[in-house]
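Yeah, one chain of the complex is gone here, protein chain that is, but the others are all in their spots.
Chain naming follows the written order as A, B and C, and within any one chain the residues start at number 1.
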Amino acid sequence: MVVVIILSVVVSVALAALLSFASVALYVEEDPRLQDVVDLLPNQNCGLCGNPGCKAMAQAILDEDAKLSQCKPGTLEMREDIRDFLLDHPDESGEFVKVKM
Amino acid sequence: MKHVKIIFTLTLIVLVASMMIYFVEGFTTPYIDAYNERQANLAKLDILPDYDGSFEDVSEDYDLENSPIVKMELAGEVAVFYTIEFGGYNPGITVLVGFDLVSNNIIGFRVIEQNETAGLGSVITEEDFQTQFDNLSPDDIDSIGGTTAVVTLGGVKTALNSVADFHSVEFQGAVLETPEERIIRLKEEITEVDATFTDITSDYDISGSPISKVEMVNNGSDFAILYTVEFAGYRIQFEDETRFNEYFVSFDLDTHDLIGLRVDKQFDTAGFGDQILDPVFEAQFDNLAQDAIDDVAGVTASVTLGGLKGSLEDVVNFHKSEIEGTHVETYPEMVERYKDEITVVDAIINDDSANYDLTETMVTKVELANDGTSDVAVIYTVEFVGYNTTDVVEYIISFDLDTHDILGFRVLYQNETIGYGSLIEDDDFYIQFEDMPQLDAQNGDIDAIAGTSGAPDTTFAFKASLYDVVSFHQTEFQGMIVETDEERQSRLWSELFPTATVFTKVTRDYSAHYDVEEFYEAYDGATYLGNIYHVKAEGASYSEETYLEFFLGIAEDNTFTGVKMWDDSETDGKADPFYLVEYSDLYLGEDIETDYTIDEVAGATMTNTALQYAVLQISIYHVEEYLGLPFARPANVDTADANLLLAFPTAVTFNSVYLDYAYEANIYNLYEALDGSGTVIGYVYYGYANGLNLIEFTWGVDLSGTTQEIYIVLESETWELAETQTYTTPQYDGTAGYFPTTTWLDNFEGVTFSSLLNTEIDDIIGVSRTTESLRDVLEIIAQFHSDESVGGAG
Amino acid sequence: MEYIAIAFGAIFVNNVILNQFYGLCPFLGVSTKKSSALSMGMAVTFVITLSTMIAFAIYNYVLVPNEITYLSTIVFILVIASFVQLVEMFIKRFSASLYSALGVYLPLITTNCAVLGVAIDITVNSNKIFETDTPTFMMVTIYALGISLGYALVIFLFSAIREEMDAYPIKRNWKGIPIALITAFIMAMIFVGFGGIV
Partner (left out) sequence: MARREKTLKEIFTNGFFKQNPTFVQFLGMCPTLAVTKSVESALGMGAGVIFVLVLSNIAVSLIRNYVPREVRIPIYIVIIAALVTVLEMFMKAFVPELAKTLGTFLSLIVVNCLILGRAEAFASKNGVLKSALDGLGMAIGFTGGIVLIAIFRELLGAGSLTIWGDLRVDLIPEQYQISILVQASGAFLVFGVLVAQINKLIFSREDRNEVT
């Protein structure tokens, strides 16, 4: 009983600490909109869109080399949401992303 | 600050999860353990259904080192369970055996794992084999049976015996005889109780003999000699070392006969080689005369028995020369004695090999035997390789110089399998060679070594060497010119086409025929004379593949110019008549397309029909393939109206109409069936099939194509024999009756030809040669009926 | 010698995809292009090998001594998930090129059954694979390497075939996943052929 507690605490603290510090120490600035697009995507990382995971798909959308319909699990509403989001959020230089449905 | 939040949430979640798992684990473990334990004790509970206590593993408390036991469990005070592992025909048998602690009897035998041969050794897993162990007393373990797999059974017995011994020592406090006590007991049994044994091996030179120890036996005075002897059994190579069987044998110092023999160690296959441990077998050696060793018997493992006898004979020779002081004949003396025996007593032998070219022959030495006045006989020393390809067999054989027949035969050295090929070195084998006619030796008409099928390889090689020696003798001493193969072939070809000067091979220009090895066109200068076919066709015997090889001449006008036999593998003597010139002349001038039957030739009917059938196939091939013409059909074969009536009961008269239709090999004749007023109401086929033997039948069919009856005119199938024979399995179970009254034939009565062609009548297991061939022919006929639209059918 | 047998067995005989059915989701998804398949293969090899080592260490030195092997699933997956995330951050931070080639696939791998499957096989069901209950560290790593090489090999071959197939007209309802599955069926049958060798 005690061993279980010790083990779980030790492991989780260690990992949590590692992850949180890493997220700071290894912070890399990236397109602020990327995380929002990722949140809009289904996040199942199924890879059926041909990109390795939803984050890669989001990046591809931002780089305009992916069609939203490539995301199989994605629904019509999701595609509309992403398009609406990108229509009102230009990048720093004011450029808008041409979204391909 | 964010870090703390992250660490806190993750740790909290992980903690909650782990605790949840911990409690659930605590709750479910007892159930899981109970299930696993029930699974493990399934076999034990099967033996002790009403025992509900626990099983305690006590393997550590006992020394299981040199016993097949791998696990030992106590079931309270009721029983003890041994898990044992041993080898049967294949290694890796695991068995659970239970002993009752009260009666100390075996109460159960369950096979956990085995990979014996399916159907043979695997029978030990079956219910009725295992029930014989319920409440079996350890003493009659040797009496268990229920399987023909002797080797597996032997393995089970040895394993159970050692477990029983272990059980009796551990639970019944029995004191087992230690190995040392056993050896002394064995020695005393074949000498005298409380005799003293003094080792005198160092006084003798035991090298080269199978003896490993010599002991003087004394009971007040030296009265016997005890030898410890080793010999190679069936198998000497084991995983890491070679092991020899070992036995003690004692000789009485006055009579010098054997007092007794006891086997100490043996490693041969359980159930075979280990029969030499049987006291009944050992009793044969009590007070046995030295030269009576040969007729000891009672062990089926001939290799082990042969090894024991061979070593015993060496011991006797050693005893004779070392103890009795009598002179034992040395090898050179034996050779001299043999040479005298097969020529003239104390003949003068001089080696004449130098003036002969021995390179091409198996003869290694030629010696002339002189009776003082003139050379009387010639002795050949011959070597051939028999079954044991790593060694040779050397023998001497003598020819009388006047009659040129064989005077005698002796084996100088052989290392064939004991009990089989080794029987060539046997006095009763030598007798047949006294005054044997030369031709018998050349043709190999001698009785085989070790019985008809005892040592086929050695016999075959021996006959070949005899043929070689006789032809050598004929050329060197009888001046006969022995024809070489090339000479014989050109002689036979010139007999077929006397005026032919040139033969050109043309086999490749035509599509091949299964039986034709090669075939040539014979020309006299530029004029074409005819063809010579070198044929190798299937022989007559049905037990195994035999062949007939001959040259067939067909002249330009499609007539035979003769059949010249070249070689055959028929049973001895069956094909000899066909080599004679008068047989070949029977074919001379016959038109190859007419129907001809050469009547029986000196009792070789089967070979005769096979040969004729082969010649017929070549004639067809010659006409259809070589000449490209349709082959003339043989004449119809008629049969009595009675047979036709039995096939078509409602008909009255029949007349043959076969000539109006194409020729089909399997159909002898086709008749129209007419009713009283002469109108055609159906047809009857009279045909044959080659089942086990020739089957001839009549088969009626009406205009609508539905069959009437099938009547077997001639047959000699042996379905009764098929029920009991063993060489082809599976046997026939007899359910469909016997041929020709078998119910199987009803499949062909009252059914339409078209239905016969669509459905596959299945064979009957065990007699499929008959059913398969007959069904195929009947289907050919049904097909023929529609193809030829016999009577407008199809 | 025994190592070669383990490696060969892991790559060909009980191939992780075609025979044990681990890691199919990304297998069908990512294998449209040879380049992505290769990167996925490399990423998987990297992750499986390292995570198996960690899992083996934890199992034998922490879980078994304290008889809490029932925690193995949860601990393994926790470690694998965080390890993958960490590696992803690490690569993204230090080499953009490697990240674009390899790192992007890492989040995908956390949900890949193969990683956890292998981890569980070499610890809880180790007697099934190695005939001994206590495989040595070396055997485990060789097995993990073999499994991941098997994964990489199959996914690369598969992507090569699929790329080839795109050039041919395929009925609409067969395009994409169905035809991929049929290709996998044929590959699986071919791999069965390796069965008798080890």
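Everything that follows uses one rule, which is that contacts are C-beta pairs under 8 Å (C-beta built on N, C-alpha and C of every residue); 3 or more make two chains touch, one makes a residue touch a chain.
These figures come from a predicted structure and were not determined experimentally.
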{"item": "Displayed chains contacting the withheld chain", "value": "A, B, C"}
{"item": "Residue of C:38, C:77 or C:161 touching the missing chain in the full complex", "value": "C:77"}
{"item": "Contact residue for the chain not shown (choose from C:31, C:85, C:126 or C:159)", "value": "C:85"}
{"item": "Residue in contact with the excluded chain [from C:41, C:117 or C:135]", "value": "C:117"}
{"item": "Interface residues of subunit B (partner: the chain not displayed)", "value": "2, 5-6, 9-10, 13-14, 16-18, 20-21, 24-25, 28, 31-32, 35"}
{"item": "Contacts of subunit A with the absent chain, listed as residue ranges", "value": "15-16, 19-20, 23, 42-46, 48, 72-73, 75, 77, 80, 84"}
{"item": "Residues of subunit C (touch criterion as defined above) contacting the omitted chain", "value": "18-25, 28-29, 70-71, 73-74, 77-78, 81-82, 85, 107, 110-113, 115-117, 120-121, 125, 172-174, 177-182, 184-185, 188-189, 191-192"}
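Assume only the chains that are shown with their structure count from here on.
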{"item": "Leading chain pair when contacts are tallied as C-beta pairs", "value": "A-C"}
{"item": "Subunit A-subunit B separation of Cα centroids, rounded to whole Å", "value": "77"}
{"item": "CA centroid of subunit B to CA centroid of subunit C, Å", "value": "54"}
{"item": "Of all residues in subunit B, the ones touching two or more other chains", "value": "14, 17-18, 21"}
{"item": "Multi-partner residues of subunit C (at least 2 other chains)", "value": "71, 78"}
{"item": "Sites on subunit A touched by subunit C in the complex", "value": "3-4, 7-8, 11-12, 15, 18-19, 22-23, 25-28, 44-53, 55-56, 59"}
{"item": "Residue ranges of subunit C in contact with subunit B within the complex", "value": "70-71, 74, 78"}
{"item": "Contact footprint of subunit C on subunit B as seen in their complex", "value": "14, 17-18, 21, 25"}
